[in-house]
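As you look at this complex, bear in mind that one protein chain is not there, while each of the others sits in place.
A and B label the chains in the order they appear, each numbered from 1.
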Amino acid sequence: MPQWKIICTVPTETSGIALRHATEQFGRSVVEGVAFVGRAFVLFIECVYWLIADPRWLKPVWRAAVASEMMSVGVSAAPVAAVMALSAGIMLSIQAVSSLQDFGAQSRAAAAIAVTMFREFGPLITAFLFAGRSASAVTVRLGTMQISQEIDALRVMGINPTHHLVTPVLIAMLVMVPCMTIFIDILAVLGGGIYCAFDLGMTLSSYAQYALAALVPFDAIQGLIKSVMFALLITLISATYGLSVQGGPAQVGAATTRAVVTATSAVVITDMVVTFLLAR
Amino acid sequence: MLSGDVDMYRTPDARRTILGCITGKNTVLVDLSAVNYIDSSGVASLVEGYQAARKQNTLFALVGVSAMAMNVLRLANLDRVFPIHASVEDYLHSAD
């Protein structure tokens, strides 16, 4: 019977189709990914171009925008940053003391905390904080402006949206992320010290001496190099997502989620690469 | 006496001229008869000048307002604010 034959061929065909769809899907994601990286890179070039070609440093509008970005990006994040830093320091301290105890080297805890914090965790915690807080804020703001035609309005008024909206955030982030990293480093080491004082009966001043003795300037520089790169990544990724929103409020939400996820992953991957290059 | 176009490029000059005339000791007549084109930045300077003149009890009036300039004034309802005269002679007659 002819019908049977037809039914028999169905499974092989669907698997072929499924494979084709999966391949297509994969290909499309790769293309989209490459296109995204391209857009982010173009945005970066554009920012650099505008900062050099049209120095708005002197324009009060632009300076006010940078100042208010710094406030919202940095200063108002300080309380939550402080809480995160102290907790991370105490957490590190607990782990360091308990694992160093086996070797009777608890006094080395200060050194361990200071070095890991300045090299790794300070920049990373700061980047996570900013990826969650500022990246989402930037994407929401630019995405909302995109769908309400505010970006179009700027363009037809002859005001470059990148220069008007993105460069102030970029500058604010490039300044505030490293500052916040140092702030978090110091508070976290302090948090560790408090735990050590509580658990080991070590005085804060001897803890500070141990910590400072273990640190070399390069530890801090390494952390700052990372934090500058993180600032760049977070800003460019979130702005690119925000500016490419099309449609309505639902698309703004979706873009925001993607921005936070992409920014966070980019930070971790970059951290690995930079650590590989700098710390060996 | 202003002449030519008073647009956003040239308003800063016109503004300086107008404000410079208001010394508190004279009467200021702004003759617009040679103005081909005036935009709202030019009109804004006239407003500023008129206000400054009033503060110093200086008489301030516009003369020779072209139809074009009149339209710009009318759009912002300023035709009912400024003292407007057809010409300098006309102003002198009315002052008698």
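What we mean here is this: a contact is a pair of C-beta atoms (placed from the backbone, for glycine too) under 8 Å apart; a residue touches a chain by one contact, two chains touch by 3 or more.
The criterion applied here is as follows: contacts and distances are computed from a predicted model.
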Exercise. What protein name does the UniProt record of the undisplayed chain give, "ABC transporter ATP-binding protein", "HmuY family protein", "Signal recognition particle receptor FtsY" or "Cytochrome c oxidase polypeptide 4"?
Worked result: "ABC transporter ATP-binding protein"
Problem set entry | Candidate in contact with the missing chain, chosen from B:A34, B:L59 or B:A76 | B:A76
Exercise. For the full complex, which residue in A:E46, A:E120, A:E150 or A:D271 touches the chain that was left out?
Worked result: A:E150
Exercise. In the complete complex, which positions of chain B touch the hidden chain?
Worked result: 5, 7-9, 11-12, 15, 36-37, 39-41, 43-45, 47-48, 66-68, 71-72, 74-78
Problem set entry | Missing-partner contacts on chain A, residue numbers | 59, 61, 144-145, 148-150, 152-159
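Note that only the chains that are shown with their structure count from here on.
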Seminar exercise, completed: Rounded to the nearest Å, the gap separating the Cα centres of chain A and chain B is 58
